[in-house]
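Structure first, commentary second.
One protein chain is absent from this view; the other protein chains keep their places.
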Amino acid sequence: MTSFGRFIRLALGAWALLLLVSMAPASAQQVNPTASSVKEQQLLQELNRIQGRVSIPDQRSGVLEQPQGREWREFRNVTLRWIGGIAILGTIAAIVIFYLTVGMVRLESGRSGRTIVRFNAFERFVHWLTATCFIVLAISGLNITFGRPLLLPLIGFEAFSEWSQWAKYAHNYLSFPFTLGVVLIFLMWIGGNIPNKVDIEWAKRGGGLIGHDHPPAYRFNAGQKMIYWIVVIGGGLVAASGYALMFPFYGTGIEGMQMAQIVHSIVAVLFVAAMIGHIYIGTIGMEGAFEAMGSGEVDVNWAREHHSLWLDEQKARTGPNDGQPQPATAAAE
Amino acid sequence: MLIKRTHQHSPRQGSVVESLAGQASGLDRRSFLRKSGVAGGALAALGTMPLGSVRKAEAAMAGPLTAGATIRKSICTHCAVGCTVTAEVLNGVWIGQEPSWDSPINRGSHCAKGASVRELVHSERRLRYPMKLVGGQWTRVSWDTAINEIGDKLQAVREKSGPDSVYWLGSAKMTNEGAYLFRKLGAFWGTNNTDHQARICHSTTVTGVANTWGYGAMTNSYNDIRNAKTQVVLGGNPAEAHPVSLQHLLEGKELQKANFVVIDPRLTRTAAHATEYVRMRPGTDIPVLYGMMWHILQNGWEDKEFIRQRVYGFDDIKKEVEKWPPEEVERVTGIPGEQLKRVAKMFATEKPATLIWAMGQTQKTVGTANVRASCIALLMTGNVGKAGAGANIFRGHDNVQGATDVGLDIVTLPFYYGLAEGAWKHWSRVWEVDYDFLKSRFDSKQIMETPGIPLTRWFEAVTLPKDQVAQKDNVKAVFVQGHASNSITRIPESLNGLKALELLVIADPHPTTWASLAVEAGRKDGVYILPVATQFECKGSRVASNRSLQWGEQIVKPIFESKDDLEVIYLMAKKLGFADQMFKKIKVENNLPEAEDVLREMNRGSWSTGYCGQSPERLKAHMKNQAKFDMLTMRAPKDDPEVGGDYYGLPWPCWGSPEVKHPGTPLLYNTNLHVMDGGGTFRPRFGIEREEKLPDGTSRKVSLLADGSYSLGSGIQDGYPEFTLASLKKLGWDSELTEAEMAVINKINPANPDAVSWALDLSGGIQRVALAHGCVPYGNGKARMNAFGLPDPIPVHREPIYTPRVDLVAKYPTLPDAKQFRMPNIGFSVQKAAVEKGIAKQFPLILSSGRLVEYEGGGEETRTNPWLAELQQDMFIEINPADAAERGVKDGGWVWVTGAENNSRARMKALVTERVGKGVAWMPFHFGGWFAGKDLRGNYPKGTDPIVLGESANTITTYGYDPATGMQEPKVTLCQIAAA
C-alpha cells in the first residue's frame, strides 16, 4: 500500500510539474527586455566567445568576440619560436657535434664494386618530387615564423614582403605536388615499413651509428621506418592542417583554424628538424647512402652492412649473380 | 559616364591638410585633429550633450577628393521620419554623403537605407530609357514614341470604356508637387481612380483619426516623444521601420526614465529595448485596448475633466468596454490580466503617455476601428494635445503624409475637401478652370462625386464581371508611377488582372514586379516602361510623419534618359490635350513644371489643412537655417531674421497666407498654446450638435462643441463652430476684413457670401481675422469617441477573415458583405466559408508580415542597391522552434509556405526563432521576383533585375478589406509550412 501511495504522490508531482511547464509561456510573456539584457563579460566567462546572428551569408561573422586569439598569438610569437628554434637548431647542433665527434659512418668493408638496385626511377622521382617541394615549403614556411625577426631587418619591408608574397604562392601551390608525393610514398613503401621484431633489435643497438656495429635490417631499418612514418603522418598532418588554412572556413571555424595553424606549425618545425637529420644521414652522415636516391643503386657491401636482411632477400629472389650486371669495377678488382 | 568618386578624372589639390602641412611642416596629425575639433565631433555625435556648445568643426576641412564639392540637401526617401540627406556633388556627380548634423530630426543620423541612398542614383541597374514589350521582348523606344503610343491607347480606352477605365496609381515617393499634379492629372482626365501607397499603409489611420478629432495625421512629433513618461508601441516596429526615430524614443526613455512598452506578436528589435514586452495574438488590437480601458475605468484612472470638456460619446464607449473583463481579454488576446493592468496603469497615470503605431494596427480589416480604439484610449486618459502625449503615427514613405494631404486618393480632392460639388468648385476656382469643363471630363456628375476604386482592388476591377464594378466599364488600363505591385495582397489573382489589361504603363526608376509579373502572367505586349528619376534628382517639398514640410534640392540632374515625375505628368497632360488648362497657373520650362510654382498653387488652395503658409521661400529658408531649430521644441529663436519663431518645417496646419507668418503646429490640438504659437483645438467637423436617441424613445440634442476648453488667448472662451463670413459678422469681427478680402469672398459665392468659410475663402481673410482673435479657423469642438457615420462607430472586435480561433468567429464575426468603393466586399462570406471548410485546420499557422530595416516597400529599389542587398540576400519566414520541430524544419533550410487561397505556395528559407510565438509565422514583405518557387529574373529587361530576388509575402496573403477605406489585410492570415 505504501508503494501505491508513493506512486500517487509521484504522479501528482509529475502532473504539477507538467502544469508548471505548460504555464511557463504565459509567465514568459512578462519580460523586461531592458533589465534582462545580455552582458558581455558574463557571456565571455561562460563560453570564452560571443556569438550571435548576422543576416549576411558569411556566418563566421556572427562571432562577435573571441579573445582566445590571444593564446594563439602567444603560441605563434613565443611558444612556436621556441619549439621551432630548439627543434631545428637543436637538431643541427646535435648533428654538428655528432659529425665532429663521430664523423661520417664509413663503409667498413669498403666498396665491393658490385651494386644492387635499391630504388627504381619512379621511386626516386617520387622522393625527389616530395623532397624538393618539402624544401621550398620548409623555407617559405619558416619564413612566416622566423622571417620577421631574422630576415626582415636585413632586407627591409618591401623586399621582404615581395619575397614573402612569392613564398606564400610557392607554399600554396607546391602543397599539391608535395601532398601527392606523400601519398605515393605512403603507398609505395608501406610494404617495407611495417615495424617488426628486427626493428627492436636495431633500435636497441642504436642503429649501429656508434662503433662498428651493424644491426641487421630489411629494406628499411627502424630509423628509416621512423622517417617514413614521420613523412607519412607528419606530411598528412601538415597537408590536412594546411588545407584547412588555405581554404578558410571550409568546415572549420576560427578556433579550428587556430588549432590547424598550431598543428601545422608544430608538426612542420619538427618535420623540418627530422628532415635535417634525414638529409644528414643521406648525405655526409653516411658513406654510400646518397647513391640509393642518387643513382638508385647501392654498393652491395653497403647493403650488407646496413640492410643485411634485405640483401639476403634480394639474393634469394634473384640468385647471387643472376640478373645482376657486373659492374665495370669488378674486373679491376 | 562619370558616376563614382573613384572614377574622378583628376584629383583636386590644395586641401586644408596640405596647406596646413605647407605652412607648418611638422604639424602631426594629432595636433591637426585637435585643431580641427575632432573631439567636438565626438561630442556632437553623442546626443545627450547639448549640440550647440560643441558643434562639429565646419566642414571646410574637405580633403582633396571632396575639395570643391558643393553641398546639396534633400530628404531620404525610405520612410517618413524625414532625415535630411547631405550630398557632396562634384562635376555633377554625387560623390559622397555627409552626416546632416543640422537637421533637428535626424541630427546626423541615418539607418542602413539612408546611409546608402547615394547608390540609388548611380545604380548600374536603373532603367536607362523607355521600353515596350513587343512580342514578349523588351524593346527600346524613344520618349516621344512611348508618350504618343500610350496617349493614343489611353484615349482609345477612354472612348470605348470611359475615363474611369484608366487607373492612375501614383506614389508616396513623389514630392508634394508631383503627387498633387498626379491627382490633378486624374481630375483633368476625369476620374477619381487615383490612388497611392497610403491606401495600403495608413488609409485606416487617416480615416480613423480624422473621424475622431479632425485631421488624419500624427498629432505630435518624433522629437516630442522625448517628453513622454510612458511610450506604448502597439502595432509598430520602429527600430526596423523607422530606425532614426528610435534615437528620440530611446533617449526619451533614458532621460525621462520612461516606461517603454511594446505590445506585439513578435519580440521585435524595438521590443528588445522595452521595459515591458507584451505578446499578443495578431489581430486582437481592439480587445487589447479595451482590456486596458477596462482597468482604467475600473480604477477611475480616466481623465474626467478632459473627457467632460473635450470628448463626445464617452458613455457609449463605457458600455463597450464593460464587455471586456480581463478573462475575456486573455481568452481572445492571450495577455494575462495582471500584465495588462500594469500597462494600463502606466498609460493612464504616468503621464504624459503616447501611443505609437504603424501598420500593425492599420493593415487589417478592422484597421479603422483599431486606430479609433487607440485614439479613444488616448482621449480617455487625456493624452492628446499635450507635449509628450498624443497619437504618434509613424508613416512609411518620405511623402506618404504629403501625398495623402494633396489628395492623391480616391475619396477626395487635394487637402481633404472631399468630392462634393463644393469641393470641385473650390478647386476649379483655384485652378482657374471652368467647373463645367471639369465635369465634362467625367462620365457623369454622379461618378465625379463618387469615391474611386482602392488600389488594393485594382485587379478585381479588371477581372470581376462588369456589373459588379459600379462604373461604366471595368478597368482596362493601369498607369502606375512609383508603386510596387508586390505590396498588394493576393498576387496570384493579380496575375489575372495583369493578363487582362489592355495597357500597363510602369513609370519608375526600376522595372518593378509589375514588369516581371506581367511577363509571368503571359503578356507579350501592351506594357510600357518609362524611366523616372529618383527623388534625389528632383526638387520639391516632402512632408514627414510629424507634418513638417522639408524642401529637397535637386542633388544631381536625372541620369540616363530618366525624367522628373513632374515632366512625365506634363508630357502626359500635353499628349492628352489638357496641359494648357491644367498648367494654366504653373510655369513650365522645357516641359518641366516648376516645383516652386506648383507649391504656390497648392498654397493658394489648401486653406482647409493649413498648407497655405508654407511658401517655397519659407521652406527653403528652413532648410538653410536647420541648425537654428531647437531639437526638443523644434522651434527657432524668435529673433531670427529668416525663420524667427517658426517650428521646423512649418508643420501643418500653418494657417493663413505666408505673410501671416504662422509658425506651424508642432502638436495638434494643444490648448496650452496660443493658436499663433501652434496651439489648437479639436476640429468640429461633424456638425455642431447631434440628436441622440434615448432608451425611453425620446431624443436629446448633444453639443459637439468643446465645453469650457479653448486654446490659450482665445477670443472665444468656449467651444465654437468653424468660421464663416456669417460667424464673423455675428461676432462683429467682419469689419476687420479688408476690402480686397471681401471682394474675393463675394466673388466666391456671389449669391450667399455669408456661407463662405475659412476653408473656401481664397483671400485668407477669414483665417486671418480668426487668428487675430486667437481662434482656430476650423472651430473648437469635441473629439468623438463615438464616430457616428463609420461602419463601426464604436470600435468592435472582429476576428480576422482567416483566423485560427474559429471558436471566436460566431461571437466576433466580421462585418456583413457590402458594396464599397464601387466594389463588392464579401469578407463575411469568405470568413464563413473558411470556417465551414476547416481552413484553420489545414493552415494552422497565423501568418503576419512586416518590414526589414534594409529594404523598403516592394523593395525593388533597395534590393537593387548592393550595399543593402548584401545584408539580406534571402527571402525567409520566421517560425517558432516548436512549430519548426513539429514540421522537421531546420533553421536556414528551405521551406514551402502554402496559403489559404488560390493554392498559393512560395519557397523560401526558414528562420527558426523565438521572436515569434508558437502558432505564428512572419515574413518580410519586401521581396519579389520569384513566384510560386519560380525565379523570374529573366522577365526583367536585361540588366535591370534587382540583385536580390525572392518570393513575395503577398503571394500567400488573402482576402480582407477594411469597410471604411478598402485597406487590405496582410498582417493576419493563415498558412502552412513544410520543409522543402
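As written, the chains take the letters A and B, and residue 1 is the first residue of each chain.
Heads up, the rule we're going with is that contacts are C-beta pairs under 8 Å (C-beta built on N, C-alpha and C of every residue); 3 or more make two chains touch, one makes a residue touch a chain.
The rule is simple: contacts and distances are computed from a predicted model.
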item	value
Among "Iron ABC transporter permease", "PSer/pThr/pTyr-binding forkhead associated (FHA) protein", "4Fe-4S dicluster domain-containing protein" or "Aspartyl/glutamyl-tRNA(Asn/Gln) amidotransferase subunit C", UniProt-listed name of the chain not shown	"4Fe-4S dicluster domain-containing protein"
Options B:871, B:923 or B:936, residue touching the unrepresented chain	B:871
Residue touching the undisplayed chain, where the options are B:166, B:185, B:228 or B:246	B:246
Absent-chain contact - pick from A:91, A:143 or A:224	A:143
Selected residue (touches chain absent from view) among B:854, B:883 or B:962	B:854
Subunit A residues touching the omitted chain (full complex)	28, 31-41, 43-44, 50-54, 56, 58, 60-67, 69-70, 72-73, 76-77, 143-145, 147-148, 152, 157-158, 160-161, 164-165, 168, 172, 245-248, 250, 254, 257-258, 261
Subunit B, residues in touch with the chain not shown (by the definition above)	4-6, 8, 11, 15-18, 28-30, 32-39, 41-43, 45-49, 56-57, 59, 61-66, 96-99, 108-116, 118-119, 239-240, 243-244, 246-247, 250-251, 253-255, 257, 267, 269-270, 272-273, 277, 853-854, 866-868, 870-871, 878, 913-916
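Here is the rule we use: only the chains that are shown with their structure count from here on.
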item	value
Interface residues, subunit B side, partner subunit A - complex	260, 267, 271-279, 334-336, 339, 854, 870-873, 917-918
Complex contact set, residues of subunit A against subunit B	25-26, 29-35, 55-57
